[in-house]
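Missing here is one protein chain; the remaining ones are kept as they sit in the complex.
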Amino acid sequence: MSVATRVPAPLAKALGRISSSTLLRHLLFALFGLVIVILVLESTDQFRNAQFASMAYLGIAAGGLTVLTGLNGQLSLGHGAFMAIGAYTTALFFQDSEPPLPVVGVLIVATVVTLIVGAAVGVAAARLHGPYIAGATLALAVAVPGIALFFSDTLGGEQGLNVLVPDIPDWFANVVFFITANEVSTSKYIGYIGWLCLLATFVLLANLSRSRVGRVWRAVRDDEVAAEIAGINLGRARVLAFVVSAACAGLAGAVMAMAVRITAPSGFSLTLSLTLLTAVVLGGLGSLLGALIGAALLTFLPQVVTGVGHDAGLSDLQAAELAPLVYGLTMVLVILLAPAGIVGSIRGAWRRRKESA
Amino acid sequence: MLEIRELSTSYGPVKALDGVSFSAPRGKITAVLGANGAGKTTLLRTVSGLIRPVKGSALLDGHDLSRTPAERMPSLGLAHVPEGRGVITELTVEENLRLGGLGRADRSRPSDNERVYSLFPVLSDRRNATAHVLSGGERQMLVIGRALMATPKMLLLDEPSLGLAPRIVAQIFDLLKTLVESDGLTVLLVEQNARSALSIADYGVVLNLGKLIVHEEAAVLAADDKLRHAYLGF
Partner (left out) sequence: MQQFLTTALTGLTLGMVYAAFALALVLIWRSTRIVNFAQAPMAMITTYVALALIDAGFSYWIGFAAALLSGLVLGAVIERVVIRPVEGKAHINAVILTLGLFIVIHALAAVIFGSRYRSFPAPFGLQGFQAGDVTIALTGFGIFTIVSVLVVMLLLVALFRYTDLGLMMRASAFNQEVARLLGVKVSRMLTLGWALAALVGSLSGLLIAGGSLVHPSYMDSVVVYGFVAAVLGGLDSPAGAVVGGFLLGVSLSFVSGYVGSELVALASLVILMLVLLLRPGGLFSHAAERRV
């Protein structure tokens, strides 16, 4: 009789409870993720920390967007606008070195403000399909930076607003020192904030996805008529999905404001919204893991690609444009050849292997 | 003239046509009958190139249609009036006819819409109207006229009587018979209304679940009570 089968009863019960409880399972993943985050942030330099912070806020926004587009079928090309709202709200709070609210408070406020705007937009968008919702959100993406320019007195105009990241709280520095014996630079601090937010957001999104809400969203995406007949309120489901994804984008924008230390209209151009969409498509619509992979690609690939460009003799500016060229091409190829994205294709191949086995 | 050999078509795992073989002789009307889902429309769509068969062939005067794309059919002399009539409602009557003439098989003569207007005077009155305003019977006349503009030698008609009053159906079927006699047209006529179809047809083919059940002279089919009750609903 092998040892493996003789698992002590209390442990077996605990394992059983974990595997059957979605929330516990997700929390466990998050805990595991936190450990990895600590390891990575502590072992890399400031520059890398800043890059990981970028990956974190892109991941949060991409996660929200993949839920909206992948699970609920609403295409949004305007999430950059929501990030702008979250970022500008945060910037307004961090104009003095002594901000009126602690960081957590500001993040919450930024998220809530964006959530409210998202609800308004979502109500309008819920009635639109196909190219109409794409076009409307595209218009949103182009319109919002203009608002920042119009109210240039409060919002800094073309130059934008500087963001004064508050000092790292002592208790945080102490905890980190206790666990890792390292000091905390500002970049690392923001890296932690970003990743803690990401882990929390992903646990929430994963739970929603697996819950009744997620099933309702998918039903609305797959067959509206059937969903309505089944008693689902289409509008409410759609608006909820929109609100959740907008809130994620708002939070992402807030973290971005702190990471980049400046919010200006030029940082929220159409390119940002399209970049988010690229992340989501590359990873696979509807997959949180895919959103993370997409965010990683968009954070780290440009450097690699630019390096290749330099070696090939291109100028600085030209080499910088090589990255969007690569991921634009990849997006086109993905849609033509593997519409399920990276994660979707791998999952599909995995499933086919299991079925044929 | 049209020879169908072992024609088989599938929609995924479902066999819509299963080894159908028969010939539709030149200058005659062959009715294709059977219940809903028997494969009648699939047969026409496979012959006219909209669907690729998985097996078998359809030969029009020796030319293999099963590997020919649908766009080439009019130049080979095949006209298909599809299920639902296929009137392009955004175009006028005149434009629908002109469109039919663009693909005509006989390029030596100019496209002749006056002949269609003389066959169907009601269309002549409405020639500049958008096809949208035509009644069901007028639409059926339009699409037959449009098919004739292509100077076809073979005509595939899918349920022309659908939704039409019996009087109009009789009118159209009479006209069909006349055209066959005057132009030497060969017609493959799919119909749910088996009684009317057999009244003008020379031959009849009965399909059931994709298979050919019987191929007989129309008069014989009409007289066979057992067969009629089993497959044709009357």
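Each chain gets a letter, A and B, in the order it is written, and its residues are counted from 1.
Here, contacts are C-beta pairs under 8 Å (C-beta built on N, C-alpha and C of every residue); 3 or more make two chains touch, one makes a residue touch a chain.
Note that this is a predicted model, so its numbers are computed, not measured.
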Chains on display which the left-out chain touches in the complete complex = A, B
Which listed residue (B:M1, B:A35, B:L50 or B:L179) would be found touching the missing chain in the intact complex?
-> B:L50
Missing-chain contact among B:E71, B:E114 or B:D225 belongs to B:E71
Only one of B:L99, B:A129 or B:L179 touches the unshown chain, namely B:L99
Listed residues A:V37, A:A50 or A:L140, member touching the removed chain | A:L140
Touch residues of subunit A, complete complex, unshown partner = 69, 73, 75, 77, 124, 127-132, 134-136, 138-140, 142-144, 146-147, 149-150, 269-270, 274, 277-278, 281, 285, 314, 317-318, 321-325, 327-329, 331-332, 335-336, 339
If the missing chain were put back, which residues of subunit B would it touch?
-> 48, 50, 69-75, 79-80, 82, 86, 88-91, 95, 98-100, 102-103, 146, 150
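Assume only the chains that are shown with their structure count from here on.
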For subunit A paired with subunit B, centre-to-centre distance based on mean C-alpha positions, whole Å | 57
